[in-house]
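Note that this complex is displayed minus one protein chain, with the remaining chains in position.
Up next, chain A:
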């Protein structure tokens, strides 16, 4: 039995005691999955599992706090759940986690680019077949085979946790844990001068349309309607259409995720203009790992480092002037 069939069976078994189960279903076309909220066994039959399950299902959980819900997760999504549990934004007893090993998800921007290189339009993909590490797309009467490695999201290449770190039902054989992330991409970026880095961000942020999708898709952005970026008193960010305002909004987002971001990459995935937002959060994660030896979303009973302190900090120099 495939992982999908096993998941469906497990969900159907637990469904009567749950309000709903959040998973992925078919979206508006063959390439796009969409989150679905399964309430009946018929809904469960619509469940999908595979490299197109790009959404982080944990994002929806805080909206249902206090209700008993189920959720289907990949490894990265499970880290978000752990972080939410750690911060008491969820109760462990209220969430039933279904999981299967994940070998990476596709980055639709990459698929779009590789199709464009062949003169094809992503909007015309009629069917997608997944076999092993190959995605076969039927576009405009021809079959295009893409290697999943080539079109996988960046986060999957450095993912350490392919298996959910928290789960009630785990189907299939766990995959082997990969080596820890060495933040090569950051080191590469930081070879540039300060001025070049600033110029880079200004250029990227110029495209931002302030749709706030990055915030809304983030599982850890739980302030939602009370976001300081939209408050007028105090007015952290104005409505002015200015690079510095957009950039500052991203600084707010990053700082509010310091020590909490689980690098699910939703901010970057949902960005309609492809701003590499995850880089900012990865920088903070790297520094926090160095300073406090802490990785968000890996241990339920750990305390987020910025909500704690040590009288004698090991890695902070107290700056003898």
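Rule of thumb we're sticking to: a contact is a pair of C-beta atoms (placed from the backbone, for glycine too) under 8 Å apart; a residue touches a chain by one contact, two chains touch by 3 or more; residues count from 1.
Note that in this section contacts and distances are computed from a predicted model.
Colleague: Look at the options "Putative methyl-viologen-reducing hydrogenase delta subunit", "Glycine cleavage system H protein", "NADH-quinone oxidoreductase subunit J" or "Sugar ABC transporter permease" and return the one that UniProt uses as the protein name of the missing chain.
Modeller: "Putative methyl-viologen-reducing hydrogenase delta subunit"
Colleague: Check each of A:199, A:223 or A:300 against the chain that is not shown and name the one that touches it.
Modeller: A:199
Colleague: Any idea which of A:89, A:120, A:186 or A:302 touches the chain not displayed?
Modeller: Of the listed residues, the one touching the omitted chain is A:186.
Colleague: Out of A:64, A:212 or A:248, which touches the unshown chain?
Modeller: Spelled out, the listed residue whose C-beta touches the missing chain is A:248.
Colleague: Write the list of chain A residues that the hidden chain touches.
Modeller: On the side of chain A, residues 186, 189-190, 194-202, 236, 240, 242-244, 247-248, 251-252, 254-255, 258-259, 279-280, 283-284, 287-288, 291-292, 305-306, 308-311, 313, 316, 318-319, 321 touch the unshown chain.
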